[in-house]
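Before we start, here is the structure in question, set down as structure tokens.
Just one protein chain is left out here, and the rest sit where they should.
Right, subunit A next:
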Amino acid sequence: MIAIPYLTALTTHFSYGLLFVFGHVRDFFRKLMFFTNDNLQGYAPICLGAEDFYIRRLYLRIQDCFGRPIASAPDVWFDVVERYSNDNNKTLKRTGNISRCLNLGSYNYLGFGGADEYCTPRAIESLKRFSPSTCSSRVDGGTTLLHNELEECVARFVRKPAAIVFGMGYVTNSAILPVLIGKGGLIVSDSLNHNSAINGARGSGAIIRVFQHNSPDHLEEVLREQIAEGQPRTHRPWKKILVIVEGIYSMEGDFCKLPDIIAICKKYKAYIYLDEAHSIGAVGKTGRGVCELLGVDTADVDIMMGTFSKSFGSCGGYIAGSKELIQYLKYTCPAHLYATSISPPAAQQIISSIKVILGENGSNRGVEKLSQIRENSNFFRSELIKMGFEVLGDSDSPIMPIMLYNPAKIPAFSRECLKKNVAVVMVAFPATPLLLARARMCISASHTKEDLIKALEVISQVGDLVGIKYLLGEADKQQQERMKLE
């Protein structure tokens, strides 16, 4: 539920209309001036119709806010390479200069993004022992001791009987879903699921239905309607129903309403697939993800998926489930049979970071990190709300998107923050709905109080400049009410 000031909605619609019109006018002149074809007569065009209109006319104008190269590890402070453009952002050239910026964009939730005293020596040792790549798929010669240890470690961490690990998180979703469900099945997915899950769902051949974001009532309505109607045209009963939800939604920062959704899935005998890409390791008392946070027994969730690139400082993804499920996946999943297995130093990094989180390395750094990220997130969020920004997401969630809405504010906010050495990530269409452009901050356990206060100062100044303190009146009102009560 996002509250947009009405005037902002009108101006945002108008701005996009204007950008659209300008884009079309430019396209029209481009067609006039450059109608001479080169020798590609008879070939089909690479882009059908106006498929690349958004990229050419809207995205390329503010291209310098996206894809900034960095020159160091994605720690709390990192080096951003400066770029310049001579042709209005169509091409960008790197200068040799770097600027040291505060990192509010990396998914570095527990601070494993930089060098760690426990993990890094062990990763280097495994690099020397096992070499950077296994050069083989899991079934041929790519299963090392590390891979077996990693799968046991992950299964123990997530509290499931068994787990299987892949080299890439995106591939985990897009290669597993076609194996789990096929034609004749039904996938009910949250409307804001990540592109990897949508890709996997489309590739599976099952019928896809969408329910309103985080709304168990609408999920129940959709399930009832679909079960009653059966498969399209034949009306036969569905072979399998799979409900896909995420632990933390990366664009909204809110948690899934897991207990209600699991109750509904049990009632209608649907399987549930929980994508914990952002929540594993970052939330929960011992870092075990959204199940621990919301008090859900992991035996109730049929398939738990997660990635290692966020809280564990590595790469790759895993699926955890019952022993039979994992055994089946090892026989059928193409990412296991044909794709190169996860790189050994990456695997060692995950094992070491899990040991640190659980405290098995003999220190309590894991517990400190978990409490630090919770404190940091809650402090940052409450300060932003006090300043009058419209921040989405639940408390305890380390992701906080700040609503911008107007397309012009996206590059303005990004460039102004970069000038003041704070690096933030902008999210625009098509990752979010057209009107709801936002700046997304990811808080890390390694952020110190001074870092957060500096970030807040910069964001407040830039926010005043750009004009995004939409809820300033509300924040003041709440302050006054609180003062009246005291």
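The rule we apply is simple: a contact is a pair of C-beta atoms (placed from the backbone, for glycine too) under 8 Å apart; a residue touches a chain by one contact, two chains touch by 3 or more; residues count from 1.
Here is the rule we go by: contacts and distances are computed from a predicted model.
Undergrad: Could you check which of "RT24 protein", "Autophagy protein 5", "ORM1-like protein 3" or "Glutathione S-transferase theta-4" matches the UniProt name for the chain that's left out?
TA: "ORM1-like protein 3"
Undergrad: Identify the residue among A:Phe211, A:Tyr273 or A:Phe413 that touches the chain left out of the display.
TA: Touches the omitted chain: A:Phe211.
Undergrad: From the listed residues A:Ile124, A:Leu434 or A:Leu465, report the one that touches the chain absent from this view.
TA: In the full complex, the listed residue that touches the missing chain is A:Leu434.
Undergrad: Tell me where the left-out chain touches subunit A, residue by residue.
TA: 1-7, 9-10, 12-14, 16-17, 47-55, 191-192, 195, 202, 210-213, 218, 429-430, 433-436, 473
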